[in-house]
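One structure, pasted below without further comment.
Just one protein chain is left out here, and the rest sit where they should.
Up next is subunit A:
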Amino acid sequence: MTQKELHAQRLLNEAREASARLHTRRHFLKDCAFGFGSLALGSLLQSCGLGGSGAPAANLFDPAHPLLPKLPQFAAKAKSVIYLHMAGAPSQLELFDYKPELMKLDGQDCPPSLLEGKRFAFIRGVPKMLGPQARFAQYGQSGVWISDNLPHLSGIVDEISFLKAVTTDQFNHAPAQLLMHTGGPRLGRPSMGSWVTYGLGTENQNLPGFVVLTSGGKFPDAGKSVWGSGFLPSVYQGVQCRSEGDPVLFINDPKGMDRDLRKASINAINKVNEEEYQEYNDPEILSRISQYEMAYRMQMSVPKVMDITKEPQYIHDMYGTKPGEAHFANNVLLARKLVEKGVRFVQLFDWGWDSHGTDQSLSIDVGLINKCRQTDKAVTALILDLKQRGLLEDTLVVWGGEFGRTPMMENREGKQNPFKGRDHHTEAFTIWMAGGGIRKGTSYGETDNIGYSSISGKVTAFDIQATILNQLGFDHEKFTYQFQGRPFRLTDVHGKVIQEIIA
């Protein structure tokens, strides 16, 4: 090629690049017909091995309108996700994984074969086996075993797919929670909700796209990083809606500023900004104007959607809400309301499931039962309520913890705990999914006789993430963000969609 031709080609490339950018910007503003498909995917598809063009892999998002809705890679079965995370890790052995054999071993020394080469968070020496501390029966047409700790959920098992052989490689809370939600046990990676809002934007521009609700008195151990945006732009981090203070940080006007005055003030700001735009022609000014308008609308819509007092009594009864408290049932009802209003990803964390037996509230024999009482009704109501509103079809509900609990009774530092408890367990636990194109009334994966190891249908956090993304219309291997010179994905280099539970 001659220099001249080269130059011409370079110009052409530049022009293409410029028009692509212009197009993206406009196209995000006006129509979203091609969204991800035509533009972003080219760069999204690049990966360490799959690189194509040699051009920099830009992360295409419009900084002025980062949350406008975008189309997924392929037709989605779910439009939104409600993820109920029981922080601390609930015991699968008292809820879903029925092990009569374990009962026979109750009180006996744990066989050395289960202990050799294993590390536990707290168990030392030789612990005793602990039989199931609940009664189990089969329910529904699917005949799923459920314990009497979950009297409500047992009525709707035919809506649910249970994953009974989930495993992880992290036995401490924070890294295990991070692995579950960010695809890596360390800080710094974007959470699932951030990925989803990055990929899909949000349908309701008057509400955040990714909302986090916490209950149980504490944040999950990994802190805000489990809903952080990691290396994605910070706009994609989860917005924590709080039951105390401002429902969203800074959403309330200062005292003395009523709605009319705020309106007048935003009008004045925007009028001045319009003048500025006339002078400067900077499109960024126009987007600031619209962001202020949106902020004003958010100030209306967030408190409104966060206010559950207007819900009819039968809904309160159904969920078992406790208005005015930071209560899980309230958050579950809120989750339904938020999804109904077009929020893309609602993440709940309920703290207090860490049943070591070190005290009453954190025990298998008392604490766990209480946590079930606080949550069972609401979780069941969520499924039924979504169903009666026709929302269950495109809302994916996920329930689970960060790992499971041991079939052995915990003996902290070799001593017996005051209550019955189980230690952290990485080799088998249960997570379930419902709605959003998930098969109804099925169980996938099996554990051994005592619920220690997964023996078939083993899945990992990455598989669950891949499945969630799949239901939302993304191939988890091709949904990437360029950072530190390489494309990153939620599932890192792992993950396989769990086809067995897809309808």
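Quick note on the criterion: a residue touches a chain if its C-beta (ideal position, glycine included) is under 8 Å from a C-beta of that chain, and two chains touch if they have at least 3 such contacts; residues count from 1.
We adopt the following convention: contacts and distances are computed from a predicted model.
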item: Protein that the absent chain corresponds to, by UniProt name, given "Planctomycete cytochrome C", "FAD-binding protein", "Nitrite reductase (NADH) small subunit" or "Sugar ABC transporter permease"; value: "Planctomycete cytochrome C"
item: Candidates A:69, A:155 or A:233 - the one touching the absent chain; value: A:233
item: Per the touch definition above, residue among A:137, A:264 or A:455 touching the missing chain; value: A:264
item: Sole contact to the chain not displayed, among A:94, A:221 or A:463; value: A:221
item: Touch list for subunit A against the chain that is not drawn; value: 1-4, 6, 18, 21-22, 25, 48-54, 56-57, 63-67, 119, 121, 171-175, 186-188, 208, 218-219, 221-225, 228, 230-231, 233-235, 237, 239, 242, 244-246, 248-258, 260-262, 264-269, 271-273, 275-276, 279-285, 287-289, 291-292, 294-295, 298-299, 351, 413-415, 484-486
